[in-house]
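Heads up, one of the protein chains got dropped from this complex, but the rest are sitting where they should.
And then chain A:
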């Protein structure tokens, strides 16, 4: 753990002490190095169920894929931001990369935490760099609104979580995940306990986000610069899913009844956000709403608490992280050239950027869960687990899958196919950096398709 965390922390002196000529090169190379080192975590050598441990942090089959995803994403974010940040003064560029690196640090510590309170503190800590990125480097005046929504939705959900954790500490004497997994089931028979149950989960449900509490997400994703959107979509949402998976261990007998409304909300969200996507005119907004839909499925899979549900959830989280981040990068390439996120004005791009169309195609296919990509594996396992829980959910999940395919096709056809408007017939061609970025997003998905055991969680 420390062999990745210490280099990440040492990225800060690297950023501030590099000369401006070498800043981007050194940070990219160093973060790639960290990413490749983090891949060593995937080799499972432990018998105890926890790997790479020290006194405060450890990785288990649930957190390892998320940790690797986090470490993998930092170089990608730095690659994606190179173009639009270039016009700013050097110290501001350094500040930007510092914020990205600090997000990485907090998230390694969050996913690697063994104490739930440390996870909570890191969960909250990630809000600050993200807020700064959105409100300082976002594009339009609405970013202030977006930052407010983002901050206060999450904070409002997580304050009850703090209280719930303190209560848990009080009653069980420990907040260590290593210990709590073996503790006796708690006696949860009163109304107070039901509220405690809700307190434990609301923060994560808002973060995921669950459909009723999702308003912050389209705003934050649309107004954030590309790296902000990438980190939000790929990893910050998964903090919610991961937290839920950790907390559900302790919440057991209550979850069977209390989870009901949230499962229904999550599934309903899949359909509703899918339908909203079909009417979106802003490309990033479309991708943001599709994130809500996918994470709704993840929430459903976690809340039913079956092994297949958990496995599907974790696979879908990883696959969705990479796919959503890839889509945001593609939307950014279109935005940097045409200065518009409106799909009507930046359509028919296949004629001008044909290679980028290939990436759009693959990313959209991944988004609509095409077999044999891991997106489908995750979705299928969740759908099957939900069907086992109640056969009626197949109607909702089936329709959800249909609508997802619908809007993914709509996104691809509108942005790539059709006749190109005359004012964008001469765009600068795709940079190698952009191709590299997309390769680095999509190769891991394809490789994971070949060896899904790496992200199966506990079901091995």
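Note that in this section a contact is a pair of C-beta atoms (placed from the backbone, for glycine too) under 8 Å apart; a residue touches a chain by one contact, two chains touch by 3 or more; residues count from 1.
We take it that contacts and distances are computed from a predicted model.
Novice: Considering the UniProt annotation of the chain absent from this complex, which name among "FAD-dependent oxidoreductase domain-containing protein 1", "Sodium/potassium-transporting ATPase subunit alpha", "AP-1 complex subunit gamma" or "Transport protein particle (TRAPP) component protein" applies?
Specialist: Not shown, but named in UniProt as "FAD-dependent oxidoreductase domain-containing protein 1".
Novice: Which of these touches the unseen chain: A:5, A:346 or A:380?
Specialist: Selected residue, touching the omitted chain: A:346.
Novice: In the whole complex, not just what's shown, which of A:198, A:420 or A:449 touches the removed chain?
Specialist: A:420
Novice: Looking beyond the chains shown, say which of A:281, A:388 or A:439 touches the absent one.
Specialist: A:281
Novice: Can you name the residues of chain A that touch the chain not displayed here?
Specialist: 139-141, 279, 281, 338-340, 342, 344-346, 348, 419-426, 428
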